[in-house]
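Read through the structure below, which is laid out as C-alpha cells, and then see the notes.
Note that one protein chain is taken out, while the other chains of the complex remain in position.
Up next, subunit A:
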Amino acid sequence: MDIQVRPIYKTIVIALLVIGAVAMCIPFIWMILSSFKPESEVTSLTPSFWPQEPTMHNFTRLFTEMNFLQYLKNTLVIVFFSFIGLFLNAAAGYAFAKFNFPGKNVLYYLVLGTMMIPSQVTMIPVYLILNEMHLTNTMAGIVLPGMVNAFGIFLFRQFMTSIPNDLIEASRLDGAGEIRTFFQLVIPIAKPIFAVQGILTFIGGWNSFLWPLIVANDESLYTLSVGLSLLKGQYGGDFAIQMAGASFMVIPILIIFIFAQRHIIEGYTISGMK
C-alpha cells in the first residue's frame, strides 16, 4: 500500500515504528548482553551496556552445574516425535480431503470440536489417564497427548482439497498403492505447507514446557524450558546464568525464524484468513 504520501507522514510512521521496535527488542538485547557478563556486573547497581569483562562462563555453567545437555537431548526427542505427529496430521488431512468413507463428516466435525476444549479442562484428566496407563514420568507420556492436533489436520485438509483428483487417479492407475501414492505424490505436492507446519512444529516442540513439567518427575526427563524454570528457582539471584539459559533457548529459535520468517508469516496469512 504505497500511496502517494508526503515525506513527513512516512517519517512519522517510521519514527513511531522505530520507537516501538526498540521497546520490542530491548528485552532480547539485554538478555544476550547480560549472558556474557560476569555475575558481578549483572548485579551491579550501575550496570554498563556492554560487558566490561565478557565471559563464556555462564554458558559453560549451564552444562556443568545444571544438566542442560540432558535437557537438550530430551527436547530434541520431543521435537522428533512432534514431526511424526505432523505426518499423522497430514495423513488424516489427506484422508478427510480426498476420500469418501462412512462417518467422514461426523468424525471431521468431532476432530474440529476438540479445538474448542480449553486445555485447563483436559489437563488433569489426561494426567489421571496417563497414570492409569502407567505412562507418567515417561517420555511416551510427555509426547503422546499433544502429538496430533486438530488445527494441523484442518490445515492439511484445506490444502489437500486443492490437489487435483486426476493426479491421484493417475497414480493409482499406474499401480501405486494408497500408501505409496501418499508418500510419493501427495507429500511432495504439499511441500509448502509442510515447510510452514514443519517450522512451527519445531518451534512448538523446542518450547514445550507445561506437559513435560506435569508428567516428568525425574530430572532426567526435563526439557530445556523445564530446566530453565528450575534454573530460575535455584539460582534466583544469579541473573547472569539465568540470562545464559534464556539465551540458549531463544537464540536458536530467533536464528531459525529470521531465515524462515517469510514462510511462517505467509503461512499464518494463508491459514489465518480462511
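A few comments on the model shown:
Assume contacts are C-beta pairs under 8 Å (C-beta built on N, C-alpha and C of every residue); 3 or more make two chains touch, one makes a residue touch a chain; residues count from 1.
Here is the rule we use: contacts and distances are computed from a predicted model.
The protein name that UniProt records for the chain not on display, among "Extracellular solute-binding protein", "Lysophospholipase L1", "Cell division protein FtsW, lipid II flippase" or "Sugar ABC transporter permease", is "Sugar ABC transporter permease".
Contact with the chain not shown here comes from a single listed residue; of A:Asn89, A:Ser171 or A:Thr201, that residue is A:Asn89. The omitted chain makes contact with just one of the residues A:Leu144, A:Leu185 or A:Ala216: A:Leu144.
Check A:Ile153, A:Leu185 or A:Ala216 against the missing chain and you find that the one touching it is A:Ile153. When the whole complex is considered, the residue among A:Leu76, A:Leu107 or A:Met139 that touches the unshown chain is A:Leu107. Hidden from this view is one chain, which touches subunit A at 1-5, 9-10, 13-14, 16-17, 20-21, 23-28, 30-31, 34, 42-47, 88-89, 91-92, 94-96, 99, 101-102, 104, 107, 110-111, 114, 117-129, 131, 144-148, 150, 153, 178-179, 182, 203, 206-207, 209-210, 214, 224-226, 228-229, 231-232, 239, 242-243, 245-246, 249-250, 253-254, 257-258, 261, 264-265, 268-269, 272-273.
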